[in-house]
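The complex appears here minus one protein chain, its other protein chains still in place.
Showing chain A:
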Amino acid sequence: MTVSILLFLPIVAAVIVALLKNGVAKHAALFFSVAQLVIALIFLSKFIPDASTQFRIDAPWIPKFGIYFSAGIDGISMILVLLTTLLVPIIILTTYQHEYNREGAFYGLILFMQAGLLVVFTALDGFLFYVGWEAALIPIYFICALWGGENRIRVTIKFFIYTFAGSLFMLVALIYLYLQSPAGTFDLHNFYTMSLDAKHQTWVFWAFFLAFAIKMPLFPLHTWQPDTYTEAPSGGTMMLSGIMLKMGIYGVIRWMIPNAPVGFFHFQTLVIILAVIGIVYASIIAFKQKDGKRLVAYSSIGHVGLIAAGILAWNIQGVQGAMIQMLNHGINVVGMFFIWDIIIRRTGTRDIDQLGGIAKVAPKFAIAFLIIVLGTVGLPLTNGFIGEFLLLKGVFTYGATHFGNLVISAIAGSTIILGAVYMLRMYKNVMQGQTNALTATFADIKGSEQLTLGIICALIIVIGVYPQPILHISEAAVTQLVNEISAKFTM
């Protein structure tokens, strides 16, 4: 059994769903995405959590240029495959209350995007990785531009140009690595064995950094993100924030640092500072936001900044924290955008100041919202806690090397408080206090909404109480990768 079934099923599903009529398409899309999840779980049950790459497929694609259709799952990929296959059905469920025109196209694009994402997360060939990277971009562009808000055309083209620009530089870096590789292939592990000189590694590093930093996004390349998240339809926002930005983080772990370790090592402090600036900056802006969707967008920049800082510290705690936090951030941010989707649909506003008192009229909704907020701020016994704890530990381990680094780490840590402040304040303003004309008739959640939020809340609590199985999946792979690459830093 190879990973190819996971990569091709969504493409087939996308074509089928795209041809279906309104009303049928969403059910078919849900069916296919659940089938994907089941397949992923079967893979998980057969997965041996050591550092090896399993379920390999390795077929010639353009052999003349050393390009192979080569993919597989190791512990790091497994987490992201789970994230993708878990979130896509949840995201499809969250859109059940919407009536999209040309529904088949909408869900077809979501499923096609899933295929692209899974290719990115499992590819072991540089060319395949790049193709998956772009294959995930095209559908989300159309999702945002076709079903988005008023300013969608301007905002989405900005988004597209930004990410496309970054990825082209990555393509040049991949071609460069390919031409330098002794075997003349795009094979990832072949790249790992090379040792380029420091100057060339620096170039490769920056080319990759541009692509991944735009995707995450890291300060100062984040300017496309809040607009796009706000203008995109809620399903698109969830795909972007829940799954797509993890492409950038994954790329850093798998492609950027291992392929240019020395180049990275020279600039490690600089990029960590950028990540930390991003956390502080985004938190301050989030603090000031009146628009609920924008607030969540900025908080997402902050959280991703912390994940990035943990990875860039490049030790086992930091990277392991990033692995589990990618999963958690995906769950939480999808929950958060769904909460806002429900609020916007019922009240027609995103303005926090116009809301209030919803908890009185919609108690179930209030509980779900609270659990998601607590998960996002990282309260112990929710899923956010273990991830943030490990990330901070990783950042502080890095900080222990040097006093200046310690300051950076301390600043990164303090932002956890900031995050709690704006999130809880948002909750207070929206849910508590007196009801007003807009919120007095707020109907409580029911049906598919209840199911979706129930699943999300259950995941938040279960992972929060017992995160060990998930940490265990990626532990061996992360340990091996971190040790292997750290050994090259001093070269």
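By definition in this document, contacts are C-beta pairs under 8 Å (C-beta built on N, C-alpha and C of every residue); 3 or more make two chains touch, one makes a residue touch a chain; residues count from 1.
We adopt the following convention: contacts and distances are computed from a predicted model.
*Asks:* Can you pick, from "Tripartite tricarboxylate transporter substrate binding protein", "SiaC family regulatory phosphoprotein domain-containing protein", "NADH-quinone oxidoreductase subunit N" or "Autoinducer 2 import system permease protein LsrD", the UniProt name of the chain not shown?
*Replies:* "NADH-quinone oxidoreductase subunit N"
*Asks:* In the complete assembly, which of A:Phe31, A:Phe47, A:Tyr96 or A:Phe169 touches the absent chain?
*Replies:* Only one listed residue reaches the unshown chain, and that is A:Phe169.
*Asks:* Out of A:Ala40, A:Met78, A:Leu124 or A:Ala145, which touches the unshown chain?
*Replies:* That would be A:Ala145, which touches the missing chain.
*Asks:* Identify the residue among A:Phe106, A:Phe160, A:Phe385 or A:Tyr398 that touches the chain left out of the display.
*Replies:* A:Phe160
*Asks:* Residues on chain A that touch the omitted chain in the whole complex?
*Replies:* Touching the missing chain: residues 61-65, 127, 130-131, 133-135, 138, 142, 145-146, 152-153, 157, 160-161, 164-165, 168-169, 171-172, 175-176, 178-179.
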